[in-house]
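Of the protein chains in this complex, one is absent; all others appear in place.
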Amino acid sequence: MSRSKASGFSDLVTGVFMLSVLALLGYFTIVISGIDLITGKEKVDVRVVFDQVGGLKDHDNVMYRGTKVGTVDRIVLGDREVTVIMNIDKDVILREGYTIRVQSMSLLGGNLMVLEEGEGLVLDLLSTDFKGQTPTDWMKDVQDITANLNKITSSGEIEATISNLKSATEKVNNVIAKVESGEGTVGKLIQDDSVYEDLKVTVANAREVTDEFKGVRTVIENVTQITEKLKDDKYYDELEKGLTAFRTAFEHLDMGEDLKASANEVVVKANDLLGTLNNVAARLEQGEGTLGKLATDDTMYNEINALIRDMRQVIDNYRDTTPISTFGSLATGAL
Amino acid sequence: MSIIEFKNVSKSFDSLVVLDGLSFQVEKGEILAIVGPSGTGKSVTLKHIVGLLDPDEGEVTVSGKPRIGYLFQSGALLAWMTVYENVALPLKETTKLKDKEIEELVMAALHEVGLEDAADKYPGEISGGMQKRAGLARAIVRRADVVLYDEPTSGLDPVTTLTIHKLIRKLNRDHGITSIVVTHDIQGAIHLADRIMLIKDGKAVETSKVEDFVQSANPVVQEFLEAMKGELK
Partner (left out) sequence: MGFVREIGAAGKIGLGTVIRFPTVFRSRDSRAEFSHQLYKTGISTLPVVTVVSLFTGMIMALQVGLELRRFNQEIYLGAAVMISLIREMAPFSCGLCLASCVGSAIAAELGTMKVNDEIDALRIMSISPLKFLAVPRVLALCVMAPLLAFYCCVIGTIGGGVVGATQLGVDFGQFMSSAMSIAERKDLFVGLVKALVFGLTIGVVAVSKGLGTKLGATGVGRATQHSVIVNFLLILMFGYMITRLCYQ
């Protein structure tokens, strides 16, 4: 029976063929299911929520540190957002401060998902709902900027803002300049320590006049407050921050030369102001001028306090005794 | 007692009328020869008996649910099977017999037709006469009660024809197999059959015992006998 021998052989060949194709089919199915048998890397599904995905499609590549770590598995349209489920290597690390964005691959189209690691604590890939950045739509951004600039310039808003700012800065600058040059009361207090010397004498002399003492005390308290404020970094820092932001904003806006010049002027002046304030504060701290001395030297304050205490006593005594004896005891008690 | 009965059976293929009110009976255990010119519906008659064809009109009755074997003109052996496998096929496919029992039955059938030695040969490797005998073995292997022979000797030499005729007789005698033999060989029919039926234009012109058939005064029978004699000369 030659037929059965032949059929045994043909069965063998058929079996070998079918098994090999099935094995290949199995391997292929596993590979396209996302399990990498060659590198043995395990993959996980990670969810990223986007406002919009800019044309990202299923099976687009996911890049991390410049290498492909997986693909977009599927994209689910939500109520107001789009959830992208990407199938990536388990080894990928995302930390707080990560960024996930969609990037276009070439002029012909095609997109990539780009993951950047971040620097904070490591986030769990499976349990975190990652937030993706809305892809940059350059055309739309340029349109928005142009439209806003048009609105601002045509309504004259920006000119008004700049001129207001300019005059405000000028005023502050003038005040500070006057303070520096010693004009006005505060200016003198800062510039000149003769007032301090005078005050000392005055305090000594003032034991005779109660009202004068009261006035000086108020001045001293006010000056202390001002000095404290000037010494506090917070105010200085806030002002500086505001200016920096303002400058950055203007540097990025492409506006007319006139506007730019005005804006720059404001910034320069505001900078000067800051510098001056800084100088004043520094000088006060070093104890220059009357205010500086008052602020740094508490003996005067204590003396004045003692004076007031004595004055009270004197006044009380004065009511009972003769004026001359009163003046005599006052003079001896103070000296 | 009739085992097969045709009552006014008519059959047409498209516009061609093949059987036109055919009526006859087949008695149990007899050999009936159906003769007639080619294309008069002899094979169609046989196909009605086994249900391969259904009559347009009339009735075909087969009583007592006999096992029917059928020997086709070509033998109709499956080319990719050996003679043994061909004969064993109806047993394997339609019974639950064990291989051993099947082998016994097949070898017995092959012995009946004298083909034990050709059991492992393929149909293409044996002669036409042997193919018909193998076909006959397959027809009788299920212990058929009735065997229908469709031109069993056409295309065979006289010696082989005689062998087949002897075989049909032997099966009829030894196993009481009712036989219906369709043939255009009137001489063979006369030698072989108990009764002869002549069909012409889809009708039974004459149905009678062989001796009566030969003596028949029916002009159609006479014409047919004359034509066949002329052919033989």
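Just so it is clear, A and B label the chains in written order, and each chain counts residues from 1 on its own.
Methods note: a contact is a pair of C-beta atoms (placed from the backbone, for glycine too) under 8 Å apart; a residue touches a chain by one contact, two chains touch by 3 or more.
Just so it is clear, the model here is predicted, and its values are computed rather than measured.
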Given B:K7, B:K47 or B:K200, the one touching the chain that is not displayed: B:K47
Of A:T71, A:S104 or A:Q133, the residue in touch with the unshown chain: A:T71
Which of A:V21, A:V76, A:I93 or A:L126 contacts the chain that the document leaves out: A:V21
Which of B:S23, B:S74, B:T160 or B:S208 contacts the chain that the document leaves out: B:S74
Residue ranges of chain A at the interface with the undisplayed chain: 7, 10-11, 13-14, 17-18, 21-22, 24-25, 28-29, 31-33, 58-59, 61, 71, 106, 108
Footprint left on chain B by the chain that the document does not show: 47, 50, 52, 68-70, 72-74, 76-78, 89-90, 92-94, 135, 138, 142
